[in-house]
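Here the complex is missing one protein chain, while the rest keep their positions.
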Amino acid sequence: MSSKGFLSSPTNRRSFLKHSVGVAAAGTFGFKLASPAIAKETTWTLANSLRSLANPYHATFSKGGADFAKTIDAQYVTLVTEGNSEKGISDIKALLQRTGGKLILNVDPNDSPDARVIVNEVQKAGGYVVTQWNKPDDLHPWDHNPSYVAHMSFDGVPAAKALALQLFKAFGGEGGVVAIGGILSNVPAIERKAGLDQAIAESGGKVKLLDFQAADWNGQKAFDVTQAWLTRFQGQINGIFAANDDMGLGALEALRQAGLAGKVPVVGLDGIAGAVKAVEAGEFAATVAWDPLWTGGMGLAIPYAAATGKIDIAKEPKEHREFYGTSIMVTKDTVAAFKSGGAALDFNNLWSKVTGPIQYRG
Amino acid sequence: MEPVLEIRGVSKAFPGVKALDNVSFSVGKGEVVGLIGENGAGKSTVLKVLNGIYKPDSGGVFIDGMSANITSPRDAFDKGIAMVFQEQLMLPSLTVAENIFLGREEEFLKYGLISKSRMNVAAAIELSKVRLNVAPSTRCSELSFADRQMVEIAKALSLDSRIKGDVTILLDEPTSVLERKEIDLLFEIIKDLKQRASIVFISHRLEEVLAISDRVYVMRDGKVVFETTAADATVKGLHQHMVGRQLHNEYYREARQRHPTAVPVIEAQDLAKKGRFSNVTFTLHEGEIIGIAGVIGSGREDLAKCLAGHTAIDAGVLKIGGKPVSFRAAYDATAAGIGLVPSERKIEGLVASFSVAENMTLAAIPKFVSGCVLRFALENKTARDWVDRLKIKTPSTGTMVGSLSGGNQQKVVLAKWRVAGVRVVILDHPTRGIDVGAKEDVYELIRDMTAEGLAVILLGDTLEEVIGLSSRILVMRDGEIAATFNAAPGNKPTQVELVGHMV
Amino acid sequence: MGAVLSRAAVAKMPLLARWRNWAPVAVLFALCALISILSPNFLSLANFVGILNSAAIPTVLCMGATFVILMGSIDLSIEGIVAVSAVLVSLLVDNDVSTYSIGLLAVPIAILVGGAMGFLNGFLHVKLKTPSFMTTLGVGFAGIGIATTILGGFTARISDQSIRYLSLGRLLGLPVAAWIALGAVLLALLMQERMRFGRWVYAIGTDEMTARHAGIPIERTRILIFSIAGMFYGLAGVLSVAQFGQGHALISQGRLFSTVTAVVVGGTSLSGGVGSVLNSVIGVFIVTVLANGMILTGVPPYVQQGVQGLLIIVAVTLALDRSRLDVVK
Partner (left out) sequence: MGMRDRLQAYVPAIVLVALVAAIGLYDNTFFSSGNLLTIFADTMTLFLMASGVTFVIMIGGIDLSIQSVASLASCILAISLPRFGFGAVPLAILGGTVSGLLGGLVSTRLRIPSFIATLAVSGLVLSAAYWLSAERSINVSSEDSDRVLGWVVGETAGVPNEIWLGLAVLAILSGLFGLTPFGRLVRAIGSQERAVMASGIDVNRTKVAAYALSGTMAGVAGVVMGARLGSGSPTLANEFLLPAIACIVVGGTAITGGVGSIWRTFVGALIVQVVRIGMTFVGVSAFAQQIVFGFILVAAVAATMDRGKIFVIK
């Protein structure tokens, strides 16, 4: 039927891949953008579910998925939640339906509770799923063999703590910092704040937290907040800690307005291009890169291996079922190496970047 | 005399009403033509056809003998016709000058910009024509009602300095909101305007019309029934033609006029509302109809609104059935048994998109609820009863009221208050814009109400109506009751008597 | 064609009317006074410059939105249009994604593209007779989508100093962005006061019938206004890029409601016909100063939305002349 024709049309596949790696020419959308329909019952379909393609982290995440899909020449689909849990979940259900359960899903749930619902749906349909970042503490892959292959995350607390220490180092270990948080109730936001607090506590009073404000992951808000801070704490601000790079860059621009860019060090997390550039320029003291290319790809490679029987997931040790990936601290010293590295990923070496089991903090 | 502006055999129908029926009408150069008739006779419709607001269904408009197609008021303006509307159309956020030249700013454009200074100068010229000294840069929201009327007139006059060739100015009840001296002023203006322009002049006040016009048309029920030169016309004669019948008392069912009982329903003591009316005192009895006469601005509408609870009184004592009351809003008045039949029927009287039944029960919904569910059967039955009783012409009780004729709509409004079981009905221009047959029905209904012991306060559409229906008449002027007349059947005051106290 | 002026309006004392006009300014001053008592730093020049920086983009946005709201319509496409123009600019000047480098030429292009999307708003709204609320909502969604598609989700970092100057540069000690915003205000004021459509907006917003009778081309004016609004959003897109040195699809997240709020807090009525671009400028400053002040005075993050909510209510209660609208929707 027509869908078959549409599927096998190479131009469509090419244009789709082109767009999904994000070099779309302006003004070509609509059905040019339509991905090929899925051939049922024959191959596995790969899908990454993420918040929105409009942010660099997830765009790269999606690219990672596309890259892996290319290596096994499988259909690859990106689902976006638009920050709306219900939408995210119903899209996944629809895709499970459409692929008759032959779905390999790598999902960054919009909010931790979503994970349980998604896992149950995938298990019902007989697909395979890996979750990223968010899941309820009492939800474990080994309780849902074989469908729930793994949960991978990055430990926000130590990362943020290490990052904070980098920041303190940048201004000589003594002085006042201000901190910009994400959406107050988000798990990563909480972890990263916790990491910062630890670092401050350990500074033994040398470093003072002047103020903490929430900018909802929004660079714009971070900009306004920072400007107000510059007035409120004239001269007292020695460093700015931002819970993600976008807000960090917002803060940096506010500093630039006041001619303080590069004078007051900023740190952020995610390792997006802009932040890395800022590190090179010496305006960011550091950023933490999560390697979304790897998570985006490996989050599919592992369940694919399980699905195709390359590994028996049920027999894998727990630290291969719930684990932290390697986060990379990017500082002025390491930035060159960081940029050159991270080239071709070896999707066969599944556990190369595993750095230990998930910690549950009360 | 060669007519500059003329309509021939024009007919215009609105849903349920034939507003104009084969009307022919002409204005000569430099002529002032009076156009009189009761409300709903079709006067304003004629003007709105001339002004391009209404397209005639048949017949045509002719300018200097040439057939003309006037598409919009703006188009009319460019063809030398300007109109002063009954409803005021000043935009509050704009200045006087901007209102005068709204939509015609081109002449003040320079490099695409409006030169306010030039516009104000030009406006000042127009304002001087109406001897109005307000700064052209004043916001209209800060003008008095009468001043706005003068601005409206100035806006129309701005035509004659802008259009080459013949100019016609249509005045729809320009005097109704004006004070005596402003009226005299307006007449002077019209007189020296005659040198350059022709004028069509609508007014209720026959004396005025005779005083200013060269020629007079009388309209009734959408037809021109009489045409005469002002010189050989008399108020009485014109009046005959306007009403078209000798036996008014028959028309107004005077035979059924009850002798008011002694039971007071409303007792008003020195009611006052700042800037609107003051020390208004009267008593309304069961079965009585009190008519209130007065020009617009006399305060009678405001009084009516206060009695209906729409606005609050500032001073005085109002007793309903002996108990003093104060109304926070209309719902208090309704609860006290007072209902207002508003002049703005479509806005305050009815929910146009609601069915006949839904409208009839709107003011009495609780009566049609059992266990918080509407009793549709009862509602429909009640509605059907009233449809029969009031001879309402409607396909069904489920028909959208908006699609009924004005007369039938008005009956629905009356039915609404009957269903609500009010004891006092305030009628604000109850027969405005409804055709003659329906009028008689409405009069019949009013008599029915009094027969059933209801009391009525009537703000008549015409003096004649007030006189014909009321058993007592209060004449209001400048917010005070200037005179009170008893109007027992067969012994009614004349219009001239009343007018004497009105202006 | 309903009488344009209710009797109530006539009775209204001009004095009260004048106070109404000045209420937003009063609110602003009261706010400033309060904050400067709690935090002396507030009155520093540095903070003033900071506030100007934060206010620049919202001001430009409000210039567009005010006209639309004066017509009694609403524009929910702000974020979408800004996103598209921002992404375009960031791709057209020196950047790390595309190879274009046309410098300041990108500015007029971005403004025109904004205008084009605004035109789409107006065109669909007028021709399909769909309420502006939905039309602009749809176009807004599309805008975000387009911006995301163009960049494929990535961020374009710009290195073009001429664009950066628009935000970083200083003229007479004030940020260039502030001067541009000032320019936008003057332009909008010129349109509102001295151009025909500027006056017609009031007529349409107050009473479309009267406007029609006066021979005002309603449809054309509506489309024109939406297009002009789009152009202002386009300019705001340029400024956003200049300020953040990057363009991406979410660059204007949260701008929509803050803009409408500013317009209304400034005293422009959502029902149309009443208000002015100057009111909106005041509105922008009320909102900006409040946000700034809440941080200066250390209001805890999670109550800030609440405080803002309360202030909106207070400001609007004082500023909005509600005596004219006997029916509040």
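Order of writing sets the labels: A, B and C. Residues in every chain begin at 1.
Methods note: contacts are C-beta pairs under 8 Å (C-beta built on N, C-alpha and C of every residue); 3 or more make two chains touch, one makes a residue touch a chain.
This one's a predicted model, so the numbers in the text were calculated from it and none came from an experiment.
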{"item": "Chains on display which the left-out chain touches in the complete complex", "value": "A, B, C"}
{"item": "Residue of B:Ala135, B:Ile365, B:Ala451 or B:Val496 in touch with the missing chain, whole complex considered", "value": "B:Ile365"}
{"item": "Chain not shown: contacting residue from C:Ser39, C:Ser85 or C:Thr149", "value": "C:Thr149"}
{"item": "Residue in contact with the excluded chain [from A:Ala69, A:Val107, A:Leu163 or A:Ile190]", "value": "A:Ile190"}
{"item": "Residues belonging to chain A that touch the chain removed from view", "value": "2-3, 16, 19-20, 24, 29-31, 33-38, 40, 53, 62, 77-80, 82-87, 89-91, 93-95, 97-98, 100, 111-114, 116-117, 136-138, 183-187, 190"}
{"item": "Residues in chain C touching the chain absent from view", "value": "71-74, 76, 80, 124-125, 128-135, 137-146, 148-149, 152-153, 208, 257, 260-261, 264-265, 269-272, 302-310, 312-313, 316-317, 320, 322, 326-329"}
{"item": "Residues from chain B at the interface with the omitted partner, ascending", "value": "308-310, 329-331, 333-335, 339-340, 342, 347-354, 358, 362-363, 365-366, 369, 372-374, 416, 420"}
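Going forward, only the chains that are shown with their structure count from here on.
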{"item": "Most extensive contact between chains (C-beta pair count)", "value": "A-C"}
{"item": "Identifier of the chain whose CA centre is least distant from the whole-structure CA centre", "value": "C"}
{"item": "Chain whose mean Cα position lies farthest from chain B", "value": "A"}
{"item": "Where chain A and chain C are represented by their mean Cα positions, the distance between them in whole Å", "value": "33"}
{"item": "Cα-centroid distance, chain A relative to chain B, in whole angstrom", "value": "71"}
{"item": "Touching two or more other chains - residues of chain C", "value": "none"}
{"item": "Residues of chain C defined as touching chain B within the complex", "value": "1-5, 7, 9-12, 14, 17, 190, 193-196, 199-200, 202-203, 206-207, 210-216, 273-274, 324"}
{"item": "Partner chain C, residues of chain B touching it in the complex", "value": "53, 72-75, 77, 87-94, 98, 102-106, 109, 112-114, 116, 140-142, 144-145, 148, 275-276, 302, 347"}
{"item": "Parts of chain C lying in touch with chain A, wherever the complex brings them together", "value": "39, 41-42, 44, 46-47, 49-51, 53-54, 88, 91, 96, 144-155, 157, 167-168, 175, 240, 243-246, 248-255, 288, 291-292, 295-296, 298, 301-302"}
